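All protein chains but one are shown in place.
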Amino acid sequence: MKIFYFAWLRTKIGVPSETVDLPAEVKTVGALVDWLKTRSPKHAEALANSKVVKVAVNQEHVPYDHPIEPGDEVALFPPVTGG
Amino acid sequence: MKIFYFAWLRTKIGVPSETVDLPAEVKTVGALVDWLKTRSPKHAEALANSKVVKVAVNQEHVPYDHPIEPGDEVALFPPVTGG
Amino acid sequence: MAIRVQAEDFDVGAEYAALTRGRSSIGGVTLFSGLVRDMAGGAAVSAMTLEHYPGMTEKQLEAIEAEARRRWPLDDVLIIHRYGRLEPGDQIVLVATASAHRDAAFDSCRFLIDWLKTKAPFWKLEATPDGERWVEAKDSDDSAAARWDP
Partner (left out) sequence: MAIRVQAEDFDVGAEYAALTRGRSSIGGVTLFSGLVRDMAGGAAVSAMTLEHYPGMTEKQLEAIEAEARRRWPLDDVLIIHRYGRLEPGDQIVLVATASAHRDAAFDSCRFLIDWLKTKAPFWKLEATPDGERWVEAKDSDDSAAARWDP
């Protein structure tokens, strides 16, 4: 599964995207975020405060209980600040 | 005293303005409107419904109890419809 | 910046450019333009003539602008209102406000057009297939303006 990072999540984690092999038990957005935290201290720090970690699945905003499936396009980013 | 008329007050009365010699007892906008009604049947008809006869004195919107004085610029017109 | 009451058309792009040129304190510009519609009250409108009260018009628009500047932190205000004969599609009025803040730009622009519609001495005469008719004031315009009462 490919994960995209934007804004300060990208700069803190250090890469704009990465491809991960998800364990079968990771079935929701919330579980994915928790699992990503275990990948490195940088991930852990960047993802520490879930209130400012927003998630899109297939380019739609979704809550943490949203299911994820192989082939989904997943992106993590801070609250948006455009306009 | 010079009185200006605008929009359908102008077309109903038939002139854009007229100069009148006000009796001394006409001291307010309301008294002026009542007095103007006596000048002709056209005046009476045009000014019949005071709800749609608005008055400006010296280019400011004023209520009917506003005083008038010699030398004032007085205008009568329907509710505005610009913009 | 300016109150202009004129028969001539105006160029929204040029006015917008003049409002923003060389300024970096502005966070947002809200602009409203009113145009002549080809339909009104169910009737086809072939032309519209705007009568106004020269002198009082400028005075009222200046008072409205001053009130907007008193209520909101504005970098600039522009009001242009035309008079004379106009046809469907023609521009009637332009109101533009510039502020550091988006809410101030939006609120002040709407305040100006709402107030202008109930205070500025303009009257519209529409030409329809049944002849000419003076446009009647709308209660909705009064209530729109009343929103802004202190």
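Per-chain numbering from 1; labels A, B and C assigned in written order.
What we mean here is this: a contact is a pair of C-beta atoms (placed from the backbone, for glycine too) under 8 Å apart; a residue touches a chain by one contact, two chains touch by 3 or more.
Source: prediction; values computed, not measured.
> Report, in label order, the displayed chains that the undisplayed chain touches.
A, C
> Looking at C:I3, C:V29, C:L50 or C:V77, which residue reaches the missing chain?
Checking each option in C:I3, C:V29, C:L50 or C:V77, the one touching the absent chain turns out to be C:V29.
> Which chain C residues would touch the chain omitted from the figure, given the whole complex?
11-14, 16-17, 20, 22-39, 88-89, 100, 102-103, 105-106, 109-110, 113, 144
> Touching the absent chain: which residues on chain A qualify?
Missing-chain contacts on chain A: residues 4, 6-8, 10, 56, 59-61, 75, 77-83.
Everything below uses one rule, namely that only the chains that are shown with their structure count from here on.
> In whole angstrom, what separates the CA-based centres of chain A and chain C?
For chain A versus chain C, the centre distance works out to 48 Å.
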